[in-house]
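Complex shown without one protein chain; remaining protein chains in place.
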Amino acid sequence: MIKYETKMRVEYYETDAMGIVHHSNYIRYFETARTELFRSMGYSYDEMEKSGIYMPVLSVDAEFRTPAVYDEMLSVFCWVEKLKGASIELRYEVRGTESGQLHVTGSSSHGFTTPDLKPMRLKKEAPEIYEALKSAME
Amino acid sequence: MIKYETKMRVEYYETDAMGIVHHSNYIRYFETARTELFRSMGYSYDEMEKSGIYMPVLSVDAEFRTPAVYDEMLSVFCWVEKLKGASIELRYEVRGTESGQLHVTGSSSHGFTTPDLKPMRLKKEAPEIYEALKSAME
Amino acid sequence: MIKYETKMRVEYYETDAMGIVHHSNYIRYFETARTELFRSMGYSYDEMEKSGIYMPVLSVDAEFRTPAVYDEMLSVFCWVEKLKGASIELRYEVRGTESGQLHVTGSSSHGFTTPDLKPMRLKKEAPEIYEALKSAME
Partner (left out) sequence: MIKYETKMRVEYYETDAMGIVHHSNYIRYFETARTELFRSMGYSYDEMEKSGIYMPVLSVDAEFRTPAVYDEMLSVFCWVEKLKGASIELRYEVRGTESGQLHVTGSSSHGFTTPDLKPMRLKKEAPEIYEALKSAME
């Protein structure tokens, strides 16, 4: 299984009055991480959308274990946990790049749809992407 | 059980290129809704923090059912689902105020802590807040 | 001249590690304020966009005088400073609602355009909106 690592630095505007990353921003970090996972397999979201494949978020969850702070370099790991014909589940781990400390874990599930958000069977409509995701799980 | 309703309008900066509210913003709407639930009981977060009681987010989850759009008026309902001595679980429903349509459901759990994030037994340290939360559940 | 007042409360996610509102958020408050100014005149942005009139931001500036803090209720005043056939300049003042303290001043200029961002002469294409804006200046 490929756990793809995306590095990003905590920006000042992502911190809050507690002096730590506001929890809502990790949901955004997850999005960046899955975008980069897909890009690493040769499929950018942007191109997928242009070719008519959308991946709206059906659900998301996160557990906040230790806070990340301003200017910290983070490693966000993302991998495919489950793949069905018309949906996918991804998992995430956010760690301090230097410390290795676990900050946040989470997951998101997505449907594959047409641009007008009708369900699409990825396996049938874009088998090469389906196979790439399948092999990334192994 | 009190399901407290907070109304808010979708801002342009909260939409994304799909023309709908970016999913990460619902996590922020949840925060606004629980802030207003607490205020409605006479306990503002701000004053709670100033009196030494913090409520860091331990976990959050959300299910996205139908998209909300720009300028839509939303009703975010928030209520206490579980209350323990040192932690609390809240639930949320985001609906279109006019349509009543269900957009998003979710929950968050929080610990009660001191300003340096050490666990605090709310029941012992601030029994009046604990009792107010308890009675809001009934 | 109508200085339209929009009230809003500072959210936790809008603060930063300095314990104050992150300066970028005032640019968002300006947007909310001009949206409400237009709504007060009977023209919602949403409906304007649906009827083919866009108002992209050409420039923005802000001066930060005193910081606003978490949970503070703000009054954002917005008014039309200049109106030309195909562009408009708006001004803003952000004050503490209770204290009256001036936090931020600023301005933004906008072109009127078609949905594909081609310049449009508002005076000619939507004279009733042009006249409403004109009279709001007086």
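Labels for the chains are A, B and C, by order of writing; each one numbers its residues from 1.
Throughout what follows, a residue touches a chain if its C-beta (ideal position, glycine included) is under 8 Å from a C-beta of that chain, and two chains touch if they have at least 3 such contacts.
For clarity, every value in this text was computed on a predicted model and none was experimentally measured.
Only one residue from C:Met18, C:Met73 or C:Leu102 touches the chain missing from this view: C:Met18.
Annotation: of A:Glu11, A:Glu98 or A:Glu131, A:Glu11 touches the absent chain (contact as defined above).
Residues touching the missing chain, restricted to subunit B, are 12-13, 15-17, 19-20, 22, 24, 69-70 (touch as defined at the top).
For subunit A, the residues in touch with the chain missing from this view are 11-13, 28, 31-32, 35, 44-46, 70-71. The chain not displayed touches subunit C at residues 18, 23-25, 27-28, 31, 54, 56-64, 67, 117.
Note that in this section only the chains that are shown with their structure count from here on.
Centres computed as Cα averages put subunit A at a distance of 34 Å from subunit C.
Centre-to-centre separation of subunit A and subunit B, using mean CA positions: 24 Å. In subunit B, the residues that reach two or more other chains under the touch definition are 28, 31.
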